[in-house]
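Missing here is one protein chain; the remaining ones are kept as they sit in the complex.
Coming up: subunit A.
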(Lines give C-alpha, C1' and ligand atoms only; values in the text may rest on other atoms or scores of the structure.)
Protein backbone atom coordinates (compact mmCIF):
# COMPACT_ATOMS: atom_id res chain seq x y z
CA UNK A 1 0.00 0.00 0.00
CA UNK A 2 2.75 2.35 1.01
CA UNK A 3 4.77 1.58 -2.04
CA UNK A 4 1.86 2.24 -4.28
CA UNK A 5 1.13 5.55 -2.64
CA UNK A 6 4.70 6.54 -3.14
CA UNK A 7 4.51 5.52 -6.74
CA UNK A 8 1.42 7.59 -7.26
CA UNK A 9 3.01 10.67 -5.79
CA UNK A 10 6.06 10.17 -7.94
CA UNK A 11 3.95 9.76 -11.04
CA UNK A 12 1.92 12.83 -10.22
CA UNK A 13 4.99 15.03 -9.68
CA UNK A 14 6.63 13.94 -12.87
CA UNK A 15 3.49 14.63 -14.86
CA UNK A 16 3.06 18.01 -13.26
CA UNK A 17 6.64 18.91 -14.02
CA UNK A 18 6.26 17.83 -17.61
CA UNK A 19 3.07 19.79 -18.04
CA UNK A 20 4.62 22.94 -16.59
CA UNK A 21 7.54 22.48 -18.88
CA UNK A 22 5.26 22.16 -21.86
CA UNK A 23 3.27 25.23 -20.95
CA UNK A 24 6.41 27.19 -20.30
CA UNK A 25 8.19 26.33 -23.52
CA UNK A 26 5.34 26.17 -26.00
CA UNK A 27 2.95 28.87 -25.03
CA UNK A 28 1.74 29.19 -28.62
CA UNK A 29 0.35 25.64 -28.34
CA UNK A 30 -2.28 27.06 -26.05
CA UNK A 31 -3.48 29.08 -28.93
CA UNK A 32 -3.35 25.94 -31.04
CA UNK A 33 -5.55 24.07 -28.58
CA UNK A 34 -7.97 26.89 -28.67
CA UNK A 35 -8.06 26.73 -32.40
CA UNK A 36 -9.00 23.05 -32.23
CA UNK A 37 -11.94 24.01 -30.11
CA UNK A 38 -12.70 26.77 -32.47
CA UNK A 39 -12.33 24.35 -35.32
CA UNK A 40 -14.89 22.07 -33.74
CA UNK A 41 -17.20 24.99 -33.16
CA UNK A 42 -16.76 26.06 -36.75
CA UNK A 43 -17.40 22.58 -38.00
CA UNK A 44 -20.49 22.31 -35.85
CA UNK A 45 -21.87 25.56 -37.13
CA UNK A 46 -21.13 24.45 -40.68
CA UNK A 47 -22.85 21.14 -40.08
CA UNK A 48 -25.74 22.94 -38.43
CA UNK A 49 -26.15 25.11 -41.46
CA UNK A 50 -26.03 22.09 -43.75
CA UNK A 51 -28.44 20.15 -41.63
CA UNK A 52 -30.96 22.93 -41.36
CA UNK A 53 -30.90 23.34 -45.13
CA UNK A 54 -32.10 19.81 -45.84
CA UNK A 55 -34.23 18.91 -42.84
CA UNK A 56 -31.48 17.53 -40.68
CA UNK A 57 -29.77 15.41 -43.31
CA UNK A 58 -26.15 15.87 -44.31
CA UNK A 59 -25.17 14.34 -47.60
CA UNK A 60 -21.66 12.93 -47.35
CA UNK A 61 -18.94 11.70 -49.63
CA UNK A 62 -15.63 10.06 -48.75
CA UNK A 63 -13.92 13.35 -48.00
CA UNK A 64 -16.76 14.86 -46.05
CA UNK A 65 -17.13 11.63 -44.13
CA UNK A 66 -13.57 11.72 -42.89
CA UNK A 67 -13.87 15.41 -42.11
CA UNK A 68 -17.07 15.02 -40.15
CA UNK A 69 -15.84 12.07 -38.15
CA UNK A 70 -12.38 13.50 -37.55
CA UNK A 71 -11.43 13.53 -33.91
CA UNK A 72 -11.80 15.22 -31.60
CA UNK A 73 -15.46 16.04 -31.91
CA UNK A 74 -18.14 16.83 -29.37
CA UNK A 75 -21.12 15.51 -31.27
CA UNK A 76 -22.42 12.07 -32.11
CA UNK A 77 -22.94 11.04 -35.66
CA UNK A 78 -25.38 8.66 -37.28
CA UNK A 79 -24.44 7.63 -40.78
CA UNK A 80 -26.61 5.69 -43.16
CA UNK A 81 -24.66 3.73 -45.73
CA UNK A 82 -26.98 3.28 -48.65
CA UNK A 83 -27.16 2.64 -52.36
CA UNK A 84 -30.09 4.61 -53.60
CA UNK A 85 -29.27 4.82 -57.31
CA UNK A 86 -31.52 2.70 -59.44
CA UNK A 87 -28.71 0.59 -60.91
CA UNK A 88 -28.11 -1.10 -57.56
CA UNK A 89 -31.72 -2.18 -57.26
CA UNK A 90 -31.58 -1.92 -53.50
CA UNK A 91 -35.22 -2.12 -52.49
CA UNK A 92 -34.65 -1.97 -48.72
CA UNK A 93 -32.48 1.14 -49.25
CA UNK A 94 -35.39 2.88 -50.90
CA UNK A 95 -37.80 1.68 -48.27
CA UNK A 96 -35.65 2.83 -45.41
CA UNK A 97 -34.68 6.22 -46.82
CA UNK A 98 -37.91 8.09 -45.94
CA UNK A 99 -37.93 6.51 -42.47
CA UNK A 100 -34.40 7.70 -41.85
CA UNK A 101 -35.28 11.18 -43.05
CA UNK A 102 -38.22 11.18 -40.66
CA UNK A 103 -35.88 10.59 -37.73
CA UNK A 104 -33.50 13.30 -38.90
CA UNK A 105 -36.37 15.71 -39.43
CA UNK A 106 -37.66 14.87 -35.98
CA UNK A 107 -34.33 15.84 -34.50
CA UNK A 108 -33.97 19.01 -36.58
CA UNK A 109 -37.11 20.45 -34.99
CA UNK A 110 -35.21 20.77 -31.72
CA UNK A 111 -33.53 24.19 -31.21
CA UNK A 112 -30.14 22.91 -30.12
CA UNK A 113 -29.29 20.24 -32.63
CA UNK A 114 -25.53 20.19 -32.35
CA UNK A 115 -25.41 17.04 -30.21
CA UNK A 116 -26.06 14.62 -33.00
CA UNK A 117 -26.02 14.80 -36.77
CA UNK A 118 -27.50 12.54 -39.38
CA UNK A 119 -25.48 11.77 -42.47
CA UNK A 120 -26.17 9.79 -45.60
CA UNK A 121 -23.34 8.23 -47.52
CA UNK A 122 -24.29 6.84 -50.88
CA UNK A 123 -22.23 4.04 -52.31
CA UNK A 124 -21.55 6.09 -55.41
CA UNK A 125 -20.07 8.95 -53.43
CA UNK A 126 -18.11 7.01 -50.89
CA UNK A 127 -16.91 3.65 -52.15
CA UNK A 128 -13.67 3.93 -50.22
CA UNK A 129 -15.52 4.36 -46.92
CA UNK A 130 -17.63 1.33 -47.71
CA UNK A 131 -14.44 -0.64 -48.21
CA UNK A 132 -12.88 0.77 -45.07
CA UNK A 133 -15.81 -0.47 -43.00
CA UNK A 134 -15.91 -3.79 -44.79
CA UNK A 135 -19.47 -3.21 -45.85
CA UNK A 136 -20.86 -5.72 -48.23
CA UNK A 137 -24.51 -4.94 -47.86
CA UNK A 138 -26.64 -1.86 -47.83
CA UNK A 139 -28.38 -0.27 -46.11
CA UNK A 140 -26.20 -0.22 -43.04
CA UNK A 141 -26.47 2.26 -40.26
CA UNK A 142 -23.67 3.13 -37.89
CA UNK A 143 -23.72 5.24 -34.79
CA UNK A 144 -20.51 7.04 -33.80
CA UNK A 145 -20.67 8.35 -30.24
CA UNK A 146 -19.22 11.75 -29.37
CA UNK A 147 -15.71 11.24 -28.12
CA UNK A 148 -12.20 12.47 -28.40
CA UNK A 149 -10.34 9.32 -29.15
CA UNK A 150 -12.32 6.10 -29.22
CA UNK A 151 -12.90 4.38 -32.54
CA UNK A 152 -15.97 2.50 -31.42
CA UNK A 153 -19.28 2.52 -33.20
CA UNK A 154 -22.56 0.64 -33.09
CA UNK A 155 -24.27 -1.05 -35.96
CA UNK A 156 -28.03 -0.91 -36.26
CA UNK A 157 -29.51 -4.35 -36.77
CA UNK A 158 -32.27 -4.12 -39.36
CA UNK A 159 -33.16 -7.75 -38.98
CA UNK A 160 -33.94 -7.35 -35.33
CA UNK A 161 -35.17 -3.81 -34.94
CA UNK A 162 -36.87 -3.38 -38.26
CA UNK A 163 -37.17 -0.55 -40.73
CA UNK A 164 -39.44 1.70 -38.71
CA UNK A 165 -38.40 5.25 -37.86
CA UNK A 166 -39.71 4.84 -34.32
CA UNK A 167 -37.53 1.85 -33.57
CA UNK A 168 -34.48 3.65 -34.96
CA UNK A 169 -35.24 6.70 -32.78
CA UNK A 170 -35.54 4.39 -29.83
CA UNK A 171 -32.26 2.70 -30.70
CA UNK A 172 -30.48 6.05 -30.86
CA UNK A 173 -32.09 7.08 -27.61
CA UNK A 174 -30.70 4.01 -25.84
CA UNK A 175 -27.20 4.85 -27.03
CA UNK A 176 -27.06 8.62 -26.83
CA UNK A 177 -29.72 9.51 -24.31
CA UNK A 178 -31.22 11.94 -26.79
CA UNK A 179 -34.93 11.82 -27.24
CA UNK A 180 -36.04 12.11 -30.83
CA UNK A 181 -39.66 12.55 -31.59
CA UNK A 182 -40.75 11.02 -34.84
CA UNK A 183 -43.69 12.82 -36.33
CA UNK A 184 -45.12 11.22 -39.39
CA UNK A 185 -46.47 13.81 -41.79
CA UNK A 186 -50.16 13.48 -42.30
CA UNK A 187 -50.61 11.60 -45.52
CA UNK A 188 -53.57 13.29 -47.17
CA UNK A 189 -53.44 11.04 -50.20
CA UNK A 190 -53.57 7.84 -48.19
CA UNK A 191 -56.23 9.32 -45.93
CA UNK A 192 -58.44 10.40 -48.79
CA UNK A 193 -57.89 7.07 -50.50
CA UNK A 194 -58.96 5.29 -47.34
CA UNK A 195 -62.04 7.47 -47.04
CA UNK A 196 -62.90 6.83 -50.65
CA UNK A 197 -62.27 3.14 -50.25
CA UNK A 198 -64.50 2.96 -47.20
CA UNK A 199 -67.23 4.95 -48.93
CA UNK A 200 -66.87 2.78 -52.02
CA UNK A 201 -67.14 -0.47 -50.13
CA UNK A 202 -70.08 0.86 -48.16
CA UNK A 203 -71.74 1.86 -51.39
CA UNK A 204 -70.99 -1.53 -52.92
CA UNK A 205 -72.39 -3.28 -49.88
CA UNK A 206 -75.52 -1.15 -50.04
CA UNK A 207 -75.85 -1.79 -53.74
CA UNK A 208 -75.44 -5.54 -53.28
CA UNK A 209 -77.84 -5.57 -50.38
CA UNK A 210 -80.42 -3.56 -52.26
CA UNK A 211 -80.30 -6.11 -55.05
CA UNK A 212 -82.03 -8.46 -52.66
CA UNK A 213 -78.68 -9.32 -51.10
CA UNK A 214 -78.44 -12.10 -53.63
CA UNK A 215 -74.73 -11.81 -54.12
CA UNK A 216 -73.87 -11.43 -50.47
CA UNK A 217 -76.14 -14.27 -49.54
CA UNK A 218 -74.87 -16.47 -52.32
CA UNK A 219 -73.25 -19.42 -50.72
CA UNK A 220 -71.10 -19.94 -53.78
CA UNK A 221 -69.42 -16.59 -53.14
CA UNK A 222 -68.76 -17.52 -49.53
CA UNK A 223 -67.67 -21.02 -50.46
CA UNK A 224 -65.11 -19.74 -52.93
CA UNK A 225 -63.83 -17.13 -50.48
CA UNK A 226 -63.46 -19.73 -47.72
CA UNK A 227 -61.81 -22.30 -49.97
CA UNK A 228 -59.43 -19.65 -51.32
CA UNK A 229 -58.44 -18.66 -47.80
CA UNK A 230 -57.95 -22.27 -46.77
CA UNK A 231 -55.79 -22.98 -49.81
CA UNK A 232 -53.44 -20.08 -49.19
CA UNK A 233 -53.20 -20.80 -45.47
CA UNK A 234 -52.40 -24.48 -45.83
CA UNK A 235 -49.80 -23.79 -48.49
CA UNK A 236 -47.70 -21.72 -46.10
CA UNK A 237 -48.78 -18.20 -47.01
CA UNK A 238 -48.55 -16.98 -43.43
CA UNK A 239 -44.97 -18.19 -43.30
CA UNK A 240 -44.24 -15.94 -46.27
CA UNK A 241 -45.99 -13.04 -44.57
CA UNK A 242 -43.78 -13.38 -41.53
CA UNK A 243 -40.45 -14.43 -43.01
CA UNK A 244 -40.50 -12.54 -46.33
CA UNK A 245 -38.65 -15.12 -48.41
CA UNK A 246 -37.50 -14.33 -51.98
CA UNK A 247 -40.04 -15.10 -54.68
CA UNK A 248 -37.74 -17.57 -56.40
CA UNK A 249 -34.04 -18.16 -56.95
CA UNK A 250 -31.96 -19.19 -59.95
CA UNK A 251 -31.64 -22.95 -59.99
CA UNK A 252 -28.54 -24.55 -58.64
CA UNK A 253 -27.23 -28.12 -58.64
CA UNK A 254 -30.06 -29.35 -60.79
CA UNK A 255 -32.82 -28.59 -58.34
CA UNK A 256 -35.69 -26.58 -59.77
CA UNK A 257 -35.21 -22.91 -58.90
CA UNK A 258 -38.57 -22.43 -57.30
CA UNK A 259 -38.04 -25.00 -54.58
CA UNK A 260 -36.16 -23.68 -51.59
CA UNK A 261 -33.60 -25.98 -50.03
CA UNK A 262 -34.39 -27.18 -46.55
CA UNK A 263 -37.49 -28.53 -44.91
CA UNK A 264 -38.38 -25.39 -42.99
CA UNK A 265 -37.75 -22.97 -45.83
CA UNK A 266 -39.78 -21.98 -48.87
CA UNK A 267 -40.00 -19.46 -51.69
CA UNK A 268 -42.98 -17.37 -52.67
CA UNK A 269 -43.42 -19.09 -56.01
CA UNK A 270 -43.12 -22.48 -54.37
CA UNK A 271 -46.09 -21.87 -52.08
CA UNK A 272 -48.17 -20.62 -54.99
CA UNK A 273 -47.44 -23.77 -56.94
CA UNK A 274 -48.35 -25.87 -53.92
CA UNK A 275 -51.58 -23.92 -53.45
CA UNK A 276 -52.50 -24.56 -57.08
CA UNK A 277 -51.65 -28.24 -56.70
CA UNK A 278 -53.95 -28.48 -53.69
CA UNK A 279 -56.68 -26.64 -55.56
CA UNK A 280 -56.47 -29.00 -58.54
CA UNK A 281 -56.46 -32.05 -56.29
CA UNK A 282 -59.40 -30.74 -54.34
CA UNK A 283 -61.18 -29.86 -57.58
CA UNK A 284 -60.61 -33.42 -58.76
CA UNK A 285 -62.17 -34.82 -55.61
CA UNK A 286 -65.12 -32.46 -55.86
CA UNK A 287 -65.83 -33.32 -59.47
CA UNK A 288 -65.56 -37.03 -58.70
CA UNK A 289 -68.12 -36.50 -55.95
CA UNK A 290 -70.60 -34.18 -57.53
CA UNK A 291 -70.05 -33.62 -61.25
CA UNK A 292 -69.60 -37.16 -62.46
CA UNK A 293 -72.86 -38.51 -61.07
CA UNK A 294 -74.60 -35.81 -63.13
CA UNK A 295 -73.34 -37.14 -66.44
CA UNK A 296 -76.11 -39.00 -68.19
CA UNK A 297 -74.26 -40.95 -70.83
CA UNK A 298 -72.35 -43.97 -69.52
CA UNK A 299 -69.46 -43.66 -71.96
CA UNK A 300 -68.99 -39.96 -71.28
CA UNK A 301 -69.16 -40.69 -67.60
CA UNK A 302 -66.49 -43.35 -67.92
CA UNK A 303 -64.27 -40.93 -69.80
CA UNK A 304 -64.76 -38.26 -67.18
CA UNK A 305 -63.91 -40.69 -64.38
CA UNK A 306 -60.73 -41.69 -66.22
CA UNK A 307 -59.69 -38.09 -66.79
CA UNK A 308 -60.32 -36.89 -63.27
CA UNK A 309 -58.82 -39.94 -61.69
CA UNK A 310 -55.61 -39.57 -63.68
CA UNK A 311 -55.49 -35.84 -62.93
CA UNK A 312 -55.82 -36.62 -59.23
CA UNK A 313 -53.14 -39.31 -59.25
CA UNK A 314 -50.72 -37.22 -61.27
CA UNK A 315 -51.16 -34.17 -59.09
CA UNK A 316 -50.82 -36.24 -55.96
CA UNK A 317 -47.61 -37.69 -57.37
CA UNK A 318 -46.40 -34.18 -58.15
CA UNK A 319 -47.14 -33.14 -54.61
CA UNK A 320 -45.17 -36.08 -53.25
CA UNK A 321 -42.39 -35.29 -55.66
CA UNK A 322 -42.15 -31.75 -54.31
CA UNK A 323 -42.21 -33.08 -50.78
CA UNK A 324 -39.39 -35.50 -51.55
CA UNK A 325 -37.41 -32.62 -53.01
CA UNK A 326 -37.71 -30.91 -49.63
CA UNK A 327 -37.21 -34.01 -47.55
CA UNK A 328 -35.02 -36.44 -49.50
CA UNK A 329 -35.38 -39.25 -46.99
CA UNK A 330 -39.15 -39.45 -47.48
CA UNK A 331 -39.73 -42.99 -48.75
CA UNK A 332 -43.15 -42.88 -50.41
CA UNK A 333 -44.12 -42.16 -53.98
CA UNK A 334 -47.19 -42.64 -56.08
CA UNK A 335 -46.35 -42.65 -59.80
CA UNK A 336 -42.97 -40.98 -59.90
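One rule holds for everything that comes next: a contact is a pair of C-beta atoms (placed from the backbone, for glycine too) under 8 Å apart; a residue touches a chain by one contact, two chains touch by 3 or more; residues count from 1.
Methods note: contacts and distances are computed from a predicted model.
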Please identify the absent chain by the protein name in its UniProt record; candidates are "dolichyl-diphosphooligosaccharide--protein glycotransferase", "Release factor glutamine methyltransferase isoform X1", "EIPR1-like beta-propeller domain-containing protein" or "Glycine cleavage system H protein".
"dolichyl-diphosphooligosaccharide--protein glycotransferase"
Using the document's definition of touch, tell me which of A:41, A:70, A:215 or A:309 contacts the absent chain.
A:309
Quick one: say which of A:115, A:167 or A:248 touches the chain that got left out.
A:167
Could you tell which one of A:138, A:165, A:180 or A:281 touches the chain left off the display?
A:281
I need the residue numbers on subunit A that touch the omitted chain, in ascending order.
4, 134, 136, 154-155, 157, 160-162, 167, 174, 219-220, 222-223, 226-227, 229-231, 233-239, 241-243, 263-266, 270-271, 274, 278-279, 281-282, 285-286, 288-290, 292-296, 298, 301-302, 305-306, 309, 312-313, 316, 319, 323, 326-327, 331-332, 334
